[in-house]
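A single protein chain has been removed from this complex, and every other one stays in its place.
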Amino acid sequence: MDSKKVNKKDIGKLLSQWSKEFTVFVPSKENGVAMMAGWDGTDTSFLDWYRNTVIPPKEHFLPPMEEMFRFQKDKGSYQLEQPASDGQKQLIFAIRPCDANALAILDMTFKDAYEDPYYLSRRKNKLLVGLGCINPYDSCFCTSLGSSPSDVANVDLMLTDIGDEFLIEGITDAGKELIARTSGLEETTEADDARAKEVKEASYHKVTRRIDTGDIGSKLLSCFEDEDYWGKVAAKCISCGICTLLCPTCYCFDISDELVKQQGTRFRCWDSCAFPIYTKMPMENPREEKWRRVRQKVCHKYEFYPMNFGVIACTGCGRCIRLCPVNWDISQTLNSLPAKT
Amino acid sequence: MAITDISHRKRFLAQGNVYLPHIVVIEKIIEETSGVRTFHINFKDDKLREEFTFESGQFGEYSVFGVGEAPFCISSSPTRRDHFEFAIQQVGKVTNALHRLGVGAEIGFRGPYGNGFPLDLLEGKNLVFVGGGIGLAPLRSLIWNVLDNRDKYQRIDIIYGARSPSDLCFRYDLDAWDKDKAVNMVITVDKGDESWSGRVGLVPHVLEQVAPAADNAVAIVCGPPIMIRFTFPVLVKLGFTPEQMLTTLEKRMKCGIGKCGRCNIGNLYVCRDGPVFTYAQINSFISSEY
Partner (left out) sequence: MKDMEQKLRNEAKTLLEQGQVDYMVGFEPGSLKFTTTPLITRDKNDVERLVINPFMANNLANFLTELKGRIGIVAKGCDSRSIASLIQDNKVAREDVVILGIPCPGIIDLSKVEKLIGKDRDELEDIIREGDKVVITAGGKRSEFPVNEVLFDNCLGCELPTPQEYDILLGEPASPVIDRSASQASIEQLKGITPQQRWDFWKDEFSRCIRCYACRNVCPACFCQRCFVEETEPQWLMPVPRWQDNLMFQVIRNIHVAGRCTDCGECERVCPVNIPLRSLTKEMYDIVSELFHFKAGMDKDAAPLMTHYEQEEAEDCIR
């Protein structure tokens, strides 16, 4: 593990260096709302407050809205124009393991069968610099999903907070190459490496919320038709989209057109299975009732996605629990599924 | 049920982007009934016009630019490729916009998507087509496909009905199939009128009366959900096994390629793993939401 380290006071210098090659995104606050936004070139105060963002980094790969293409109407004839490919290299600094793992989960859908050009081109041009968590929220439960606050599975580089410094590990080839061409990094001592190991182990145990995911797919299958149970589970849900829109592994989207005079755009934007009209057809709506929509959300993540791709579509980031207006808690639901009949 | 492998399906991408529609031109419009129209369309691009092919049962995503995009099955047969067709009922924003278009208008087309009817399952068998209303549209693609390769199939029964005589779609097909000696065409309406001298009766009831033999047969059913729900038990009564019954399902769709999430039934996406399913598959669906 030939790792390096950088003093926290020198993060600004590090980011400046990287800014020459990449557009750097760092945790930022807009009216108190944490999100990954373009670095302004000087401010590193996020080191004081950053735990995790409200808006997940998925917004840089699957934005809340994007133009799919434009069209020009010319006397009943149409010319279609694709948006210019961004092509710019970007670096997301301090992404948490749960959010990085979420991107790997999204990849499975967007690569499957027909490749999604918009998502995949954004994915290609980004470097992920992970930051291990030392202060998980009480809503976090990544450790129940085969991950941990120091999981390096889907980042290019990993930073570990060892006090006054960050330990830096290169994980992928791209990450190792970046470290190789970054100046101002120090070699780590044995004490540093030991400290990092200590920090990683300690942070694992700081995650207190747990879900029993053993056999969860078949547990959900066996209670699928239990309208009574799901009715109780769904009772306090208000069908807003917060849990799904701000979930790093949710990806449902809507497509809509706009035409103003002779020019128009086809947009793709975030959508949610929680919305009543999500599945509405002219003559019927299979999910008119709220309990069906709540059931769909839980089962899609913990039963259907694993059936299709072999992985639970949840990374335990806890945003859904933290931000739900009525404190609907998926961990409570999953931990109290009726026993298999 | 693991996710279906669809890597073998033919793709016709515009500029390498699966979401970018091709431009197609409306060549002919047929008013089937007061709210249902058939559109004959063709690609503007010559090369694509030559190369484009599809399977019966597959669908496309049709765009009225500026209004939106919606999924409709391709109602013509892949054996007749001088143009292709789709049929729609006026029920919402996109269909209303399509109904306002005339011959020569340009719309968008993406496809073909979906799994199509499994012809290898049908070859050498007696085929029983059961259709209702505009549900004949996907069946019609398969029927002409079969009739254009008549010697590959055995007996053909077509049982088709609509709410009233004025709701019967594809009358030109019904006439042709009626005249075809190698086809048993049975037409019915739920409710007749003064001019109607044919059969009156709901499709499932008429099916029971016609009582096609289940031996070496496959039934292909398409129509309003309520018709399908009452037809399957009749077929079971006649001795059809769940593997001998096919249908094509409908859901609200946007992307058509299994990504936007909304058309799922359990872990399957109707646009990607369907829309054609056997009754056996439907019975093994995790979810009753279809």
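All chains are identified by letter, namely A and B, in their written order; residue positions are counted from 1 within each chain.
To be clear about the criterion, contacts are C-beta pairs under 8 Å (C-beta built on N, C-alpha and C of every residue); 3 or more make two chains touch, one makes a residue touch a chain.
Worth saying up front: this structure is predicted, and the values here are computed from it rather than measured.
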Chain not shown: contacting residue from B:Q15, B:T53 or B:N96: B:N96
Omitted-chain contact residue, chosen from A:I242, A:C273 or A:L337: A:I242
Those residues of chain B which, in the complete complex, touch the missing chain: 92-93, 96
Touching residues on chain A - with respect to the absent chain: 30-33, 51, 54-55, 64-65, 135, 137-139, 235-236, 238-242, 245-246, 254, 256, 258, 267, 269-272, 275-277, 290, 321-323, 325-329, 331-332
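Heads up, the rule we're going with is that only the chains that are shown with their structure count from here on.
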Distance from the mean Cα position of chain B to that of chain A, given in whole angstrom: 39
Partner chain A, residues of chain B touching it in the complex: 1-3, 6-7, 11, 14-21, 23, 63-69, 91-92, 104-106, 108, 224-225, 250-252, 254-255, 257-264, 266-267, 272, 286-290
Complex interface listing, chain A residues touching chain B: 68-69, 71, 73, 76-78, 80, 82, 109-110, 112-118, 221, 224-225, 251-259, 264, 266, 268, 271, 273, 278-284, 286-287, 292, 296, 299-300, 303-305, 307-309
